[in-house]
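The structure is given below, and queries will be raised subsequently.
Removed from the display is one protein chain of the complex; every other protein chain stays in position.
So, chain A:
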Amino acid sequence: MSRRGDRPMVPKAQFRSYYGRPIVRPAPWTHDIAAYLFTGGLAAGSSLLAAGGQLTRRPKLRRAGRVTALGALAASGYFLVADLGRPERFHHMLRVAKPTSPMSMGTWILTAFGAAAGAAAVAEAASLVPSRLVRRVLPPIGAAAGLGAAVVAPALATYTAVLLSDTATPSWHVAYPELPFVFAGSALASGAGIGLIADPAPPTRRMAVLGAALELYGAHRIETTKGLLSEPYATGRAGKLLKAGRTLTAAGVVGAVLGRRSRVVSALSGLSLLTASAMTRFGIYEGGMASARDPKYTVLPQRERLTEPADGQ
């Protein structure tokens, strides 16, 4: 046995395959989808930040949150449509509402969120409008829309975990109990990141800590408790991304808590959390794709499942 420290966590198992070809097919998606996981989460996290700011009278947080949510929403729309094989048919998604299809549910969640978050962001421009009436009417509409967006936001941040898990991609599917927590945490942390940059008030720091805790806990479970199917998250590009994400999340939290006196340190912490959130999403994406490309991740867990009852007899 090799004495080097980089031995795989799981011993090399024997299995047979058809010329080593994959059995399940990796999703035919590009990194656009990984990017959407981030921007969708960011839109959700920052709209929650905006709602918090709105309710606790912190206009800077409210404005930064709403504007970020709109920007992230626009980017999400672009990534999602660009990744279709037939982008001009994107509206076919609106033909049906299917609870068995997380993508269909997600479309409707995103549509509802988009309308509310868009209206809330537009209301921020009230002071720039010359008309008195508009200036009077917009803010209450924005307030209602902002709260509406915040109600939908948790669904927007977590449905993407179901989207990935509801596939035959082995390492995504097996992660379904924890993945929503990773994505919820990652979305919170990225929203908090925007807050730390715009106005590092105490709520943003608390949001950063709670988000990071959820994200780190979930990711840790996924990386360590899934046996062979944890391996794709610990090795290769996914392993590097997730590790970097973890480090940056920790750095961001430490910076947010200890650097509260300094605007610069707070802003850097926010940036660190945002980068970490993106890296975590790309890492999860890559890990699943790697598990679909190697037939061992399909064959071995299924073989184990088949032999288990026989052993019990």
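Convention: a contact is a pair of C-beta atoms (placed from the backbone, for glycine too) under 8 Å apart; a residue touches a chain by one contact, two chains touch by 3 or more; residues count from 1.
Everything below uses one rule, namely that contacts and distances are computed from a predicted model.
Student: Pick, from "Ferredoxin", "Carbohydrate ABC transporter permease", "Carbon-monoxide dehydrogenase large subunit" or "Acetolactate synthase small subunit", the protein name that UniProt gives for the chain of this complex that is not shown.
Tutor: For the chain not displayed, UniProt's protein name is "Ferredoxin".
Student: Quick one: which of A:A143, A:A267 or A:V299 touches the chain that's been left out?
Tutor: A:V299
Student: Consider the whole complex, including the chain that is not shown, and state which of A:I23, A:A74, A:I141 or A:A267 touches that chain.
Tutor: Checking the options A:I23, A:A74, A:I141 or A:A267, the one contacting the hidden chain is A:I23.
Student: Which one, A:T39, A:S165, A:S190 or A:S269, makes contact with the chain that was left out?
Tutor: In the full complex, the listed residue that touches the missing chain is A:S165.
Student: When the complex is taken as a whole, what residues of chain A touch the one chain not shown?
Tutor: Counting only chain A, the missing chain is touched by 15-19, 21-29, 48-49, 51-52, 55-56, 83-87, 89-90, 92-93, 95-96, 98, 100-104, 107, 150, 153-155, 157-159, 161-162, 165-169, 173, 176-181, 183-185, 187-188, 192, 202-204, 206-207, 210-211, 214, 292, 295, 298-299, 302-303, 305-306.
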